[in-house]
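Here the structure comes first, spelled out in structure tokens, and everything after it is commentary.
The complex is shown incomplete by one protein chain, all other protein chains being positioned as in the whole.
Which chain is which? They are A and B, in the order written, and residues in each are numbered from 1.
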Amino acid sequence: MVPLKYLLSILLLTVGLVGCGSAPEPSPSSRELTKVTLALNWFPEAEHGGYYAALVNGYFKEEGLDVEIQPGGPGVPIIQNVATKRVMFGVANADQVLVGRNEQADVVALLAPLQMSPRCIMVHKGSGIRRLEDLKDMTLAAGSGKAYLEYLKTQVTLENVKLVPYAGSSALFLKDENFAQQGYVFSEPFVARREGADPHVLMVSEIGFNPYTSLLVTHGDTISAQEELVAKVVRASRRGWQDYLANPRTVNAYIHEVNPEMDMESLRFGVEAIQPLCLPENMPPNELGVMSLERWQALSNQLKEIDWLDAQLDPATAFESRFIEAVPGS
Amino acid sequence: MQKFLRASIIEVHPEVGIGYPADSISRTLLETMALMATSATDVMIHAQDLGIAFEDNAPVLQQLNLEVQTNEFVALLGSSGCGKSTLLRMIAGLATPTEGTLTVQYPEDESAQQSEQGFVFQDPTLLPWRTVEDNIRLPLELRGASREDQREAVQRSLELIGLAATDGTKYPRMLSGGMRMRVSLARALVMQPRLLLLDEPFAALDDIMRQQLNEDLLQIWQQHPCTALFVTHNVAEAVFLSQRVMVMSHHPGTIVETIEIPFSYPRSPELRSDPEFARMVGEVATCLRNTVS
Partner (left out) sequence: MKHWFQQIGPIMIPPVIFFAVVLLAWHLVVDINEIESFLVPLPGEVWQVVQEKSVELSRATWNTALAAVSGFMLSVVIGTFTAFVFSQSILVRRSLYPYAIFLQTVPIVAIAPLVINWFGNGFQSIVVVTVVISLFPVITSVTVGLTSVDRGLRDLFEMNRASRWQTLLKLRMPHAVPYLVTGARTSSGLAVVGAIVGEFFAGYASDHYGLGYLVLQSSGQLRTDLLFATIISSALLGVMMFALVTWVGYQLLARWTYAQEQA
């Protein structure tokens, strides 16, 4: 028969050890959440749905993270903000990451929710143009300083096409049958249709320019110094994306709250249109967000072709896949 | 009745400048009488009970009476602010009386190139972007005289004033204060005016220059006789130049006394050393001092 005192102390010790063992992380306190900033590259919309899902459904919180999603807008310098550590994480496109790295910005991609680029050129159905190669005799509103446009110019003749700046509104498109403008497949065409126009969408990815889009990016230092934190953010984001594609409604309601300009109908259409971009050709959901070296290599070569990247830039340094592979399927 | 009188007056004397006070038949009658009076004698400028006030302020001039004969040289003397410049401007037609009458009658023998009056301002008021010549010919130019006439008149004026032909192409910026004043004088004289109005023209110059210009002015006046009205606050200047000195008082301005200056023309610089001159200066100065106290 063991003395009671002895039993009690062993009990206490065991509880203590068990308690220590199951504690997730040497963190100051299990109640306190780590503050994290995530900057978006545009006004909140469907292309950011997964990140908002992770927030709304509490996935970030479960990982002990207090994530602040900062809405963006036109001209937000995501790459610069991440590279100077003004924000911890950001959302950017693959071509921006490569270009940034070319200018010594240490930005690394972690997750690629949109496998296929939503970048498109929108024309009027009545114009008869059905392929990018056939674009001619019209005005094209496209933003200057965009990689896709420079690449497009080298691949396609653009005979008698007058390039004008993209003002952000579809007003000019709606007025003129011979007007084309840039857009994202889940956004501008929907708005145009709603205004009574009959747009036809020409995907830029069809000429082979297909950068990963809406990437989760961070600074190289953050990956080395705060590995666990990065793993958590990636994990939670991924869950968020998988969830968003399956059940977007509550998340869309939240996005609408944050960005009243985006109505529910547009968001609903957005999610639908995004599905084939996130999981193309029946990719299983547990592979959401993976990145391959071939894709990065191809993009890098295209950018080098148009002289936007120095020849010696190694695209392998632009992304870090290990945080995705570490996560088991949903 | 008033309108009829006005019309008839204008018809008879085309060059008359008349100040119209507030409507009153008695004033109009006074006017007519004054006009008839001036045409009878050789009076060129006639002011009776003249007054002027600006907006709602106190009158600047009040109950002012004066008479100036044709070809007389008269000095208007007063301390600063007594309204002498305003009086001059009224005679020039730049200000309208609010009380009393003012008639200015010009003789009828005018050639096309003669003008009624020339005005010399306190400041030379030369157009800085024009040469001396172009400044002098401005009055002729504004009246549409021919280029030939303009050139002749300018030459005449330059000589009269003692400026060299080479000075003609200079710009005012290049000239001294005294020279600029000469140019201003030349401009006032270019159309051989019947009435010369001078508003403290030499006040900004130093004493030597001022005396020199006084002598030159008298010389010119003698060569080309005209009625001259010279405003100044310098007693010696008034005495040296004029036949009569009209002393003005302050607030409101009116002429308190007219002093005859008995010296004959031509007057030489030596006159200034004459004891009689000093006495006259003293007399006039005393009168002026009395107006202020």
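Here is the rule we go by: a contact is a pair of C-beta atoms (placed from the backbone, for glycine too) under 8 Å apart; a residue touches a chain by one contact, two chains touch by 3 or more.
As the structure is a prediction and not an experimental result, all values here were calculated from the model.
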> Which one, B:51, B:100, B:172 or B:253, makes contact with the chain that was left out?
Replying inline: B:172
>> One chain isn't shown here. Among B:66, B:92, B:226 or B:281, which residue touches it?
In response: B:92
>> Tell me which of A:100, A:211 or A:240 is the one touching the absent chain.
In response: A:100
> Hey, which chain B residues sit against the chain that's not shown?
Replying inline: 89, 92-94, 115, 117, 119, 121-123, 125, 127-130, 138-139, 141-143, 170-176, 179
>> To test your reading of the contact rule: which positions on chain A touch the chain that is missing from view?
In response: 79-80, 83-84, 99-100, 102-106, 139, 143-147, 153, 158, 162-165, 167, 169, 171-172, 308
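In this text, only the chains that are shown with their structure count from here on.
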> So, what's the distance in Å between the C-alpha centres of chain B and chain A?
Replying inline: 90
